[in-house]
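Complex shown without one protein chain; remaining protein chains in place.
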Amino acid sequence: MGAPLLSAMSANTTALPTVETSVARRRAWDWAIEKFIYLSSLVAIAIIVLIFLFVGREALPVLTSPQVHEEVTLSTMFLPQNYGTPEAPLPYVWQPVGLHPKYSVMPLLLGSLKATLIAMLFATPLALLAAIYTTEFAPRRMREVIKPVIEMLAGIPSVVLGFFALIVLATVLQDLFDLEYRLNAINAGIALGLAVIPIVYTICEDALTAVPRSYRNASLALGASPWQTAWKVVLPSALPGVFAGIVLGFGRAVGETMIVLMASGNAAITSWNFAEPVRTLSASIAAELGEVVFGSPHYHVLFFLGVLLFVITFAFNWVGTIAVARLRKRLTGADR
Amino acid sequence: MKSRFTDKIFVFLCLFAVLVVIAMLAAVLGNITYHGWDRLSWEFISASPTHGMTEGGIFPAIYGTVLLVLLMAIFVVPLGVCVAIYFSEYADRSSRLYRWTRAAVDNLAGVPSIVFGLFGLGFFVQFVGGGVDQVFFGGNLTFRQPAILWASLTMAVLTLPVVIISVEETLRAVPQSFRDASYALGATKSQTIFRVVLPNAMSGVLTGGILAVSRGAGEVAPILFVGAAYFLPHLPTKLNDQFMQLGYHVFVLSTQSPDVEATKPLLYSTVFVLLALTFLLNLVAVAIRARLRVTAGSGR
Partner (left out) sequence: MGVSAGAHPGAGSESEVKMTVPGPRNDFPLLKTQVRTATDAAHGSADLSKRMETQQVNIYYGKRHAVQDVSIPFYENLITAIIGPSGCGKSTLLRAMNRMNDAIPGYRIEGQVLLDGQEIHTPGTDVITLRRRVGMVFQQPNPFPKSIYDNVAFGLRVNGLVKSRAELDGRVEKALRGAALWDEVKDRLNRNALQLSGGEQQRVCIARALAVQPEVLLMDEPASALDPVSTAKIEELMFELKKDYTIVIVTHNMQQAARVSDFTAFLLSGQLIEFNPTPQLFTRPADPRTEAYITGRFG
């Protein structure tokens, strides 16, 4: 509250009598509570800072500690190595437990990528088309049913989806496509996609709804059909939002742990065959942190993976949030 | 000129997408209900597992889950409400504190769940637990280990954005006229907030809390190393006890059970209970939101 500027007072007027003791006490309380509330916002900032700090702190030895460097360095993590034999060379191996620990991160990155790609390829068309149907073609009643139902998907804990993929989906897929491995990137990817559909759907639906009525009316008045209107007028307008939804879905999929932990087979294989098991960044951390010796190089590498994961998801979320913000500004600003 | 037929095909394609999604949802829910239903009984809910998880019940897991989310709620709801109050009632939009707090909460919402697990391990268990042990227990290993206290704190940090968003939304929805009337009667700002604004925003506090609890009951990755255990001979009674948890139980049973077929019935039923619990909580949250919105705005 800014205090208003005061004029020069004439000598005759004096200030209002102030402050009975109870008012003083109330003011003191008010001040204390205000400070307390400000403190809570500092706590929120502190929390995220602490997360950066402590995860980073345990990851730092990977970059700085000579003992850790005896076992693993940045270059051994990211660059091709000479594992395997000359006849069957293996440039990238993730095998941190064993006589000669190997810490190639590439199989893990590739694993995350494969699972996420499948998830997005699976989820995006479904979510987008469903959103288009909900906003452009569905009668009012249906709309009020479809939205909550799809949002129910969002309420399913990821461990349940992982369970379903592990027990049911894997068998179905294996029978359907005659796959060699039961647990693989496709299996995990589809389950991941299920988890991601609600996010993409909700954002796309928002983006489509935000397109002004007038665009649709103009198109229909020119003789275009509802579908042509949706495809050629509404969707292009909503593209930034759709893009944002995809990016945010990507971010969510990369960071997801339980589904891939249970459904992907957890084998660090470096190949582009999607029907093979994969091991993602997130699953590696989850699978190995329980066994690791506190303070060992492996321990620090796992935290380093966490930082990596954090940075990747953060990047995706950041791009996505900016896109959403820009979209909102564009559509609430001018009716272009 | 596209024919109407082509048009209809595309519309149908979109409808098909909707149906596919709904079908998959139905498949998941249906499969779990179908297989999980018949094992369900009062005994299942109230007894402990026996015979290597092939018989008995999952009471300890239910108990552990409930205790976990209760502790979590005690931590997260007050903090979330305070931050939401800050955003809605006190913050100066142009100030640095506001922008940083906003950024902090937004980023918090985007942290992968396993990273929370790392945080729980590295910060709560090792750092805080270690400190507590040094200061209060003379170095004896009491808190520097997986414990329900650290798990609930980790989950509180994870669900904080959920609470903040829900509460802030309802705080902002309280009409300014209420605040005006309160100030005009000589109330201080904090009196206005706590006697008029916040009571009016209770639906947001409740839904936020319930949504947080729902997520807390379902998330497993954060508590993998911070307190959850597969089998414990007794229920957690102290803050530094470990605990069993529904989601964790499902995970372990699914992936590390020696005889998957034998444990399948128990597994399915556990999943069913977890799912039912989560859905019930979400439904309650939605219902509260709908109902309290009506009564708060009645008469106008």
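Letters A and B name the chains as they come in the text, with residue numbers starting at 1 for each one.
As a working rule, a residue touches a chain if its C-beta (ideal position, glycine included) is under 8 Å from a C-beta of that chain, and two chains touch if they have at least 3 such contacts.
All of these numbers come straight from a predicted model, not from anything done at the bench.
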| item | value |
| --- | --- |
| Candidates B:L29, B:V81 or B:A187 - the one touching the absent chain | B:A187 |
| Chain not shown: contacting residue from B:K8, B:R99 or B:R195 | B:R195 |
| Hidden partner interface residues of chain B, rising order | 175, 177-178, 180-188, 191, 195-196, 199-200, 295-296, 298-300 |
| Chain A residues touching the omitted chain (full complex) | 1-7, 9-10, 12-20, 22-23, 26-27 |
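Criterion: only the chains that are shown with their structure count from here on.
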| item | value |
| --- | --- |
| Chain A partner contacts - residues on chain B that touch it in the complex | 2, 4, 7, 10-11, 13-18, 20-22, 24-25, 28, 31-32, 79, 82-83, 85-87, 89-91, 97-98, 100-101, 104-108, 110-119, 121-123, 126-127, 157, 160, 164, 188-191, 194, 214, 217-221, 224-225, 247-248, 250-251, 254-255, 264, 267, 271, 274-275, 278-279, 282, 286 |
| Residues of chain A that touch chain B when the two form their complex | 26-27, 29-30, 33-34, 36-38, 40-45, 47-51, 54-55, 57-58, 125-130, 132-134, 136-138, 146, 148-150, 152-153, 155-164, 166-168, 194, 197, 201, 225-228, 231, 251, 254-258, 261-262, 282, 285-286, 289-290, 294, 302-303, 306, 309-310, 313-314, 317, 321 |
